[in-house]
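Left out: one protein chain. Kept in place: all the others.
First chain written, first letter: the chains are A, B and C, and each begins at residue 1.
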Amino acid sequence: MTNATIPTSTVTPPDILRCAYMEIVVTDLARSREFYVDILGLVVTEEDENSIYLRTLEEFIHHNLVLRQGPVAAVAAFAFRVRSPEDVDLAEAYYEELGCRTERRRDGFVNGVGDSVRVTDPLGFPYEFFYQVDHVERLAWHYELYGPGALVRLDHFNQVTPDVPRGRKYLEDLGFRVTEDIQDEDGVTYAAWLRRKDTVHDTALTGGDGPRMHHIAFSTHEKHNILSICDKLGALRKSDLIERGPGRHGVSNAFYLYILDPDGHRVEIYTQDYYTGDPDNPVVTWDVHDNQRRDWWGNPVVPSWYTEASLVLDLDGNPQPVVKREDPTEMAVTVGADGFSYTRKDDIEHGFKLGHTL
Amino acid sequence: MTNATIPTSTVTPPDILRCAYMEIVVTDLARSREFYVDILGLVVTEEDENSIYLRTLEEFIHHNLVLRQGPVAAVAAFAFRVRSPEDVDLAEAYYEELGCRTERRRDGFVNGVGDSVRVTDPLGFPYEFFYQVDHVERLAWHYELYGPGALVRLDHFNQVTPDVPRGRKYLEDLGFRVTEDIQDEDGVTYAAWLRRKDTVHDTALTGGDGPRMHHIAFSTHEKHNILSICDKLGALRKSDLIERGPGRHGVSNAFYLYILDPDGHRVEIYTQDYYTGDPDNPVVTWDVHDNQRRDWWGNPVVPSWYTEASLVLDLDGNPQPVVKREDPTEMAVTVGADGFSYTRKDDIEHGFKLGHTL
Amino acid sequence: MTNATIPTSTVTPPDILRCAYMEIVVTDLARSREFYVDILGLVVTEEDENSIYLRTLEEFIHHNLVLRQGPVAAVAAFAFRVRSPEDVDLAEAYYEELGCRTERRRDGFVNGVGDSVRVTDPLGFPYEFFYQVDHVERLAWHYELYGPGALVRLDHFNQVTPDVPRGRKYLEDLGFRVTEDIQDEDGVTYAAWLRRKDTVHDTALTGGDGPRMHHIAFSTHEKHNILSICDKLGALRKSDLIERGPGRHGVSNAFYLYILDPDGHRVEIYTQDYYTGDPDNPVVTWDVHDNQRRDWWGNPVVPSWYTEASLVLDLDGNPQPVVKREDPTEMAVTVGADGFSYTRKDDIEHGFKLGHTL
Partner (left out) sequence: MTNATIPTSTVTPPDILRCAYMEIVVTDLARSREFYVDILGLVVTEEDENSIYLRTLEEFIHHNLVLRQGPVAAVAAFAFRVRSPEDVDLAEAYYEELGCRTERRRDGFVNGVGDSVRVTDPLGFPYEFFYQVDHVERLAWHYELYGPGALVRLDHFNQVTPDVPRGRKYLEDLGFRVTEDIQDEDGVTYAAWLRRKDTVHDTALTGGDGPRMHHIAFSTHEKHNILSICDKLGALRKSDLIERGPGRHGVSNAFYLYILDPDGHRVEIYTQDYYTGDPDNPVVTWDVHDNQRRDWWGNPVVPSWYTEASLVLDLDGNPQPVVKREDPTEMAVTVGADGFSYTRKDDIEHGFKLGHTL
């Protein structure tokens, strides 16, 4: 991996529909099952002693999340569904021209998914592209299965990468469109949100040491669903799994919560962003010093949210080395002695809102 | 207009993004303003003595609804946005080949919209296609403007047409995809839902005397927003504007309410259907006798909802003649002496749920 | 039982805290368990082959509902908790002076409750008064037990009696206070709501053939909880158990739903009425012809809701004979040929809202 600009492939990029599933390695499958199934209520499509295939209540493809038992907690694949079988060919050719390692499996890498290609992309992430997939029952109408915090869709991925503009250019070439980003007055980009489906994002790039996985996000229908997950974690005396939130995002305008699975993989619960499907959908750029950019209510972002993330694997299953971000970090420029934030741009006083220093 | 099958145009259909706005003729602009602005809280983009341009809180194009003062309450246009300026050319050529009357206006038919084509489509509806449009502020973050029943998006149109399969075939040719429909055991289709964006529909065809406009639907974020509209109508002693609902749809799985504007134009308030963007998204077919198809809780559909609808205009502004549906009507086959409905398919007893006969 | 005015007892009435539990006879305990436990999620405090003791999530006394297997569906007791052990003595003396049959059991009539008196009251209802009761865990914080439609409190009873003013005078003597009622221009009272705790009611009198039990009401925290019960009943293909609603009451201003248990015992799910604890709390009188009195949105009351109710038992366990109401009935004066309703009092047109005639 190099920080040189990623070239534009001459191959037509695959027509990506949406983020479809993530495969993660967990170190204690039973504990992870308790988290994702018993607490969060994801639906088990199938499972065996080494893996569990999970989906959301409105999903009709085989799974949105694969848990695989393994020695090191990490992400094995960020999988995107493409529009047709031919798009898998395009994906393979596209990345081959970029000089990336690719691996094609006609029978898929995981259960329920057919012909697929996995690549180590120019940013070091394991991306998968597939079209063929088993259909399973869309459980949307099965309200007898809904808990108070019912997860109804996979919404997006979020990836940590040192050089956001470099990654953004690569993803735009691949067909993604930016909907929002965070910059400073010097033009440094701290994060960018990119979409294929008609929401704010299918994936986002968060500036930091990478490649790492920042989070995977599932949707609920309403805000109270998210609050009920917090209430339940409290009741189970697992409130320390709540890392940040709940709150209202500035970016995306969605309501959010970040929690941590038993391996520290970060999961966002998310609801109610806006339609972005028009080609001239206005891009929203946030000032990194705007204290409402990441939490519209000005509640502080906890440091771990900036610094912690999950390793990602190469195609042999080995963790990718993590490269340091060289640009300023969002935490450094917005918090503490060197950084500042504002609530009202023209106010003389900077800093966090009243009371938020311990 | 004829009931003969509509031929398939050899012209590439325009790439339609989404339903974008409706232009309706109202007979008392001030009363309509009270309904749409004061009660429903739509945002006024601009207005003059003859027309009001309204949008939802998350919209960034000039308007989602145009109210125009006129002598006869009717719909002047169902307007769809297309992906590019060239798609307007395609739309014009597409309908010309179908033998439809078309009218192209480089400066648009209404304020805020540029180069557009209006057509009288093979079903007799006034369709508009445009790309150029003024951008206005997306007010999504302006919570100081949100009322308890805030309308955040235009969701869909619904059209009444006598022959649903005929209309469905025409719309599928045009690039729409069916997500759900209602049929009976003899293969009669009573209604079909068709989409371009990633929701259950951008428009739907309801079997009945047509061409008429059944309703226009706006979205809220949550279900309580819809309930608050009912509460407000009660407080204003206008509860008789509530025609049907609130309730949960079977079709679409969304939460809904139908209300009537001062001219009797039907407005749906709608929230929380599901993602449909995959090409193999499973089509859901409902049995017309399933008493939960239109209201998941089995609450009866009021007769007016089946029989009443708004006239539509031709390109000269004259109401289109209404052609009778010849197939059986949904109301007739599901209610009363000749019709039946069931809650559980194998139950011997048919009919409405307990108590619902006056 | 006679329709003569009920005398005022010279005994100090017991200090009633609140409605506390109802004992009902069900004809198929397993089916009732499915309804109250599996579907509604009431918590089982204890059970044996003949009875099940159920409570709501915020309750700390042994139960709010006793289901007892028996040959005829009926209500065995409307039980009120009093402030002290001595109030049970007062209750016994109070009813003895009224000439009512009473039965005192130092060990209680049901599990979990100690010293109690049951009476057949002047209206023919089996009332119980107790103070001693086993404390059980208040499960309010046990969010891991909450379903989407969690029932958190017993809110009230509702009783059908032929002569509402007669019953109201008796209950006011007993210490209840009226919060709202429904009357007509001739002074006929159709219903009255009476409270001890600080809500709109602990019990209500509905004019009709009685004594019968109209419904028992449990509270949820929010309106979406009630909607989720409807969604679940739809998913279980039991939507025909939804008799009326969901909707907003005019009377009480609460959000409501009426459903029917397997024996036809009516259960209301209820949320968000107002504080009534001041002695000069204003009484709200509704015009029986006001179409928003029972549903603020003007949705029609189904006939069964007016006519059907549960038998009540005497102290020997025999159903009380039902006496006909002689005053006009609410249904007759508001619906159909002889009756009328209005949405706006001064409108010339009466009648239901648009479309509600089949």
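Everything that follows uses one rule, which is that a contact is a pair of C-beta atoms (placed from the backbone, for glycine too) under 8 Å apart; a residue touches a chain by one contact, two chains touch by 3 or more.
Predicted, not measured: the structure shown is a model, and the values here were computed from it.
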Neighbouring displayed chains - absent chain, whole complex: A, B, C
Touching the absent chain when the full complex is considered, from B:Arg101, B:His135, B:Lys232 or B:Arg344: B:Lys232
Contacting the left-out chain in the complete assembly, out of A:Val119, A:Val164 or A:Cys230: A:Cys230
Given B:Gly114, B:Gly147 or B:Gly317, the one touching the chain that is not displayed: B:Gly147
Residue in contact with the excluded chain [from B:His224, B:His265 or B:Arg293]: B:His224
Positions on chain C where the hidden chain makes contact: 17-18, 58, 60-61, 81, 83-84, 135, 138, 140-141, 152-153, 197-198, 221-223, 250, 253, 272, 274-275, 277-282, 296
Residues in chain B touching the chain absent from view: 141-148, 150, 222, 224, 228, 231-232, 234-236
For chain A, residues in touch with the removed chain: 222-224, 227, 230-231, 233-234, 237-240, 242-244, 246, 248, 250, 255, 260, 291-292, 296-300, 302-305, 308, 335-336, 343-344, 353-358
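Convention: only the chains that are shown with their structure count from here on.
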Homomeric contact chain B-chain C: same or different residue positions, threshold half: same
Chain centre separation in whole Å, for chain C relative to chain A (CA means): 50
Separation of mean Cα positions, chain C and chain B [Å, integer]: 42
Interface hub residues of chain A, defined as touching at least two other chains: 141, 222
